[in-house]
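Yeah, one chain of the complex is gone here, protein chain that is, but the others are all in their spots.
Chain IDs A, B and C follow the sequence of writing; residue 1 opens each chain.
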Amino acid sequence: MLENLIHEECGIFGIFGAKKAAELTYLGLYALQHRGQEGAGIVSSNNGKVYQHRGPGEVNEVFSRKEILNQLKGHLAIGHNRYSTTGASSSVNIQPLLITYKKGNLALAHNGNLTNSYSLRTSMEKNGSIFQTSSDSELILHLVARSKKETMEEMIRDALSKVKGAYSVVFNTGNSIVAARDPHGFRPLALGKLKNAWVVASETCAFDIIGAKYQRDIQPGEILVINQKGIKSPFPFKPVRHAFCIFEFIYFARPDSIIFSENVDKIRRRLGRQLAREKPVSADIVISVPDSSNTATLGYCEESGLKYEVGLIRNHYIGRTFIEPEQTIRDLDARIKFNPVRGVLKNQRVVVVDDSIVRGTTSRKLIKMLRNAGAKEVHFRVSSPPIISPCFYGVDMPTKEELIGSSKSVEQIRKYLDVDSLGYLSLPGMLSMHSLNGRDFCVACFSGKYPTKIEENSGKYVLERKSC
Amino acid sequence: MLENLIHEECGIFGIFGAKKAAELTYLGLYALQHRGQEGAGIVSSNNGKVYQHRGPGEVNEVFSRKEILNQLKGHLAIGHNRYSTTGASSSVNIQPLLITYKKGNLALAHNGNLTNSYSLRTSMEKNGSIFQTSSDSELILHLVARSKKETMEEMIRDALSKVKGAYSVVFNTGNSIVAARDPHGFRPLALGKLKNAWVVASETCAFDIIGAKYQRDIQPGEILVINQKGIKSPFPFKPVRHAFCIFEFIYFARPDSIIFSENVDKIRRRLGRQLAREKPVSADIVISVPDSSNTATLGYCEESGLKYEVGLIRNHYIGRTFIEPEQTIRDLDARIKFNPVRGVLKNQRVVVVDDSIVRGTTSRKLIKMLRNAGAKEVHFRVSSPPIISPCFYGVDMPTKEELIGSSKSVEQIRKYLDVDSLGYLSLPGMLSMHSLNGRDFCVACFSGKYPTKIEENSGKYVLERKSC
Amino acid sequence: MLENLIHEECGIFGIFGAKKAAELTYLGLYALQHRGQEGAGIVSSNNGKVYQHRGPGEVNEVFSRKEILNQLKGHLAIGHNRYSTTGASSSVNIQPLLITYKKGNLALAHNGNLTNSYSLRTSMEKNGSIFQTSSDSELILHLVARSKKETMEEMIRDALSKVKGAYSVVFNTGNSIVAARDPHGFRPLALGKLKNAWVVASETCAFDIIGAKYQRDIQPGEILVINQKGIKSPFPFKPVRHAFCIFEFIYFARPDSIIFSENVDKIRRRLGRQLAREKPVSADIVISVPDSSNTATLGYCEESGLKYEVGLIRNHYIGRTFIEPEQTIRDLDARIKFNPVRGVLKNQRVVVVDDSIVRGTTSRKLIKMLRNAGAKEVHFRVSSPPIISPCFYGVDMPTKEELIGSSKSVEQIRKYLDVDSLGYLSLPGMLSMHSLNGRDFCVACFSGKYPTKIEENSGKYVLERKSC
Partner (left out) sequence: MLENLIHEECGIFGIFGAKKAAELTYLGLYALQHRGQEGAGIVSSNNGKVYQHRGPGEVNEVFSRKEILNQLKGHLAIGHNRYSTTGASSSVNIQPLLITYKKGNLALAHNGNLTNSYSLRTSMEKNGSIFQTSSDSELILHLVARSKKETMEEMIRDALSKVKGAYSVVFNTGNSIVAARDPHGFRPLALGKLKNAWVVASETCAFDIIGAKYQRDIQPGEILVINQKGIKSPFPFKPVRHAFCIFEFIYFARPDSIIFSENVDKIRRRLGRQLAREKPVSADIVISVPDSSNTATLGYCEESGLKYEVGLIRNHYIGRTFIEPEQTIRDLDARIKFNPVRGVLKNQRVVVVDDSIVRGTTSRKLIKMLRNAGAKEVHFRVSSPPIISPCFYGVDMPTKEELIGSSKSVEQIRKYLDVDSLGYLSLPGMLSMHSLNGRDFCVACFSGKYPTKIEENSGKYVLERKSC
């Protein structure tokens, strides 16, 4: 995707039964870094004791010295990479959250977004609860602690039965790892094995780095308990229609991952092929907006027979750029991300494949860059339909007003982007690409039809609070 | 005091009605730095919004750049300097604590130690509460949030009626400052005025630095509400016998402060005089263990007629010293703190005045240093009685077993320290020194008699948890 | 290239005549980040005054706050990205070097490696010179300062006439920018224009980011002086045969750059094509070792008609990894860089195209990964000949002994890598690919024939010195 406007909020990881579990968690988080670069943390356990380290920044910054990992003892650990969706950007929000409650310590790493957090929080506050973070994950911990059930597992089940929306979670209870996924299965969560140790992770690329083998997905509605007695897997919730986030396939997940039991690269390739079938164009070359659109672009080329070229170089050392030079540099924010390869583009009729369009502002600048680099024609192809509605299940999108797809027609967008032609993949086309049943996906951002009720004030409980 | 083994846990500060309240709070915390160097924080408010910044280290380190203070907007602010007593050393424990609850935001800065925190916490956990810090201050916030009362003031009153032990607290409710002191009045808390602004602080030296005028103490059992309507001061609790911490006079407070309505330097001077009357000795010079014993030493000299000398130089750039050189350096930890002035000590009969003895280990090394520097005789005088019992009201002392005064007789201590004579101030002698009624003080560390019931498991709820 | 064992030492940048020259230099260095990530610096000038900031790390880390750039005033600036070749890793070596000498201040940014530094340094030391860095760039400054010539330009010319080997340099003299390139032209250096300002940079991608237009290369043997009078360009040195570093085309330069007057991507594409002609193979798919080999791989596909696939995902968040987990994770260092896409590789006959092989150790691990991911056959193709000799002109290579190409035959390397077939591009094939005369290139690393005499003790003057 061209713009950095959509973010998956988190990567989560858990491991039980390995020496130096924290080190393996560190590697897992490192492989999941693309799911969040704002903060990271690990909570490990050794015989009921807990050890934690959390901090702002990328995994390598947070765990910058060997000694930090050495202090995170124990054979079980959970970890979290964070991109904040709901909740202000404050170090108090960095996960895993760790609390004490009647049963001892409990830590939680959460990916997804609850849709009834406002009413839950309001009702808890009425009953005297206090909140120290602005994260909806804290709600889950409150619910566990308030449960009248006897055992830890039942308490977690009880808590999860009260929250609605999207959650893939992993708990560290001090002696066990509990992994769960909401009944709709919005967010991915996979189970792997490394010798005698069990591993869970948002994507299987986190298994690959440590040499673990993918076993299966944690199922929608499953609560998986892993401890010294082994692995136990109740399915406490009434089955509901699945709602796997299609955006994971389109943009978030790494192409080398398996999510929702599918190879991401295969799906992404098929999206590109279908796009070529639906929106062909006469052109000389096809280029990708690197890196997220590379695979779809290859699919487009295969189907269309057009030539694949590397026409844009992505700058990988990108950080925060605070520069606004005195001299106005035209399209600086696009330039900082990409540079066109003039030799490739000059006098060519160019098809640019991107995975999606959010606001369109950076796309527009990119297209100017391509034209300035000599492209004779620019045809924009998008391997997903227009985004018309925001996500309430954990993807941080701009408001409906800011989504260019919600207010403008395709022709209007084409004019805004100043391209010779613009083609989006159709919604049916997109859904036809999966070996899974199309009905199993959440496509709310493209259709405006949400698979669950969305609470009126969703996301409103974040009081005005600012940390620095 | 020679050893860094006793620490007052905190300095607290609050201000209402001043422009850039956070800057004045910064200065106040800076003057209160001696009460805690482990962490600091400020929560300011502007029209109900809250702004916070907290971090580990000294005030100057935490607020290292002007921009940080600039972001803490508003005309009211509270601040906290922390030395952890109960609660592991973790950044999550740095105060002021800030929560959201049914009424909005609430921040708390707390000095002191509750004595019923174990039972409160256990009972709250039974009811499903979760705890994110290991600080007993979090309990107070839970109690406020759980109160069924209508108004903020009543809720705070309700909460404080349930906690026992020592607390001087200041709340930032977003629109008001609420300052309170437990009915026994263990910890100091003073009220000052700076033009139209009201100020509260642990010690009046924090008023001096900003030019505020001391008005009076917050009274034991008083809850003072300061907001735009003015100042309101209910005394909701049944009066009980006061129990002002005598150790504030002996060691903690700065000599330039007024606490418990008394000038610290005056009291401290009188302690030295009384010590001279009780434990005279024939000697050439009197030296102080700088800086905390300087004033008492002057008193000793005045009364005894002996000559005051500067025989020890304190190293002010002290930090964490991780050095254990290959070569054993005799008494390195004493050397790192102090250096004897040989020219002063050589061939002299020396009286050393210190304010207290805790474990005795560093004192012993110091005395060796004095002897190596040429002192002919060393007479140790202590401006307080032997410490025989730990404190449960907010002073971080070693266990009873580690307190040299609890297990050894004065003669045994003398031998251990290897001094020619050793003299402690007597308990009656100490109490006779105050213009206040002697019965108003807590002298539990010297007498073993605690003014309140101490809960069996006090301090036990800190689960094993380690942060790095 | 698979291994991080070869590094171009530096990127250099200079600008004259622009407001906030330091900001533009920052952006230029950012685009040149791939040429060095160990340290960065800028020296700007304003009316003869100089302002500097240098530090270890990437450009974004060194210039982490707006204020730092704001302090670097002036309309002229030079900058440097550093990867140390000769010279220990010490912050004192970070460039631009800044000295004072008889004419005032002088700063230097240098890319390349001198070949007579040992004798120059020895002879200077004999004459009483001192060296504060272990960089050969300091020698150039000594030579400028020692010149008996009158004008700055003559002094620089005089100095450069005494050094041998590879240098592309840019000086900040306080009032002018002086850019020069050694007579062989080993390292690239381009001249650009941004409105009224002149810009020089190692690669043109640094022009693109600020919107400057490429004008021409600084010519081998040219000394270009840019100041308020305009641009002046003496060619003081006797023309010699050119020796453009072919490795810039093969690996270093960004494909979107023009160097040596050629589009990098075009050359790289042709290398891939020629490789396909020379070393065809029957296979199902062709994959690249991303990102440096992407363009050559496309060329290979074009020529061979084989299918281009994305079979390896590169981890872009890579940092220093200090982890050596208790559990041996097979091939961890390859895993940390790349992850295979199983769905792409499974049961396929795979051609892997890489730009070069240095030691072969990481390549071997990568190939294991591919096999573990299901590749049926692995055919390794290298878009350059075997590296048999180290570089003395600024590329940091292992010793001859460590170069797998210097001691093993192609068949032996094939066995070591455990591939089904291995094919290198031939030396004549490589040279036939350029529109430039093949004789204009330095191919010493492939041929062992150095275009200049190499001093016996080249690189030996680095005394044992360690900074931490």
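Note that a residue touches a chain if its C-beta (ideal position, glycine included) is under 8 Å from a C-beta of that chain, and two chains touch if they have at least 3 such contacts.
Only a predicted model underlies this, so the values are computations on that prediction, with no experimental measurement involved.
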Chains in view touching the one left out: B, C
Of B:Lys19, B:Lys238 or B:Lys449, the one touching the omitted chain in the full complex: B:Lys19
Which of B:Glu38, B:Glu222, B:Glu248 or B:Asp265 contacts the chain that the document leaves out: B:Asp265
Candidates B:Asn47, B:Asn60, B:Ser261 or B:Asn437 - the one touching the absent chain: B:Asn60
Among C:Gly104, C:Gly374 or C:Gly438, the residue in touch with the chain that has been omitted: C:Gly104
Positions on chain B contacted by the hidden chain, ascending: 18-20, 23-24, 26-27, 30-31, 33-34, 37, 58-61, 65-66, 69, 194-195, 205, 208-211, 254-256, 258, 263, 265-266, 291, 294-295, 298, 301-302, 307-310, 313, 315-323, 325-327, 329-330, 332, 335-336, 339-344
Touch list for chain C against the chain that is not drawn: 48-53, 67-68, 71-72, 92, 97-102, 104-106, 122, 125-132, 134, 141-142, 145-147, 461, 463-468
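As a convention for this text, only the chains that are shown with their structure count from here on.
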Dominant interface by contact count, named by its two chains: A-C
Gap in Å, rounded to a whole number, between the CA centres of chain C and chain A: 36
Distance from the mean Cα position of chain C to that of chain B, given in whole angstrom: 60
Chain B, residues touching no fewer than two other chains: none
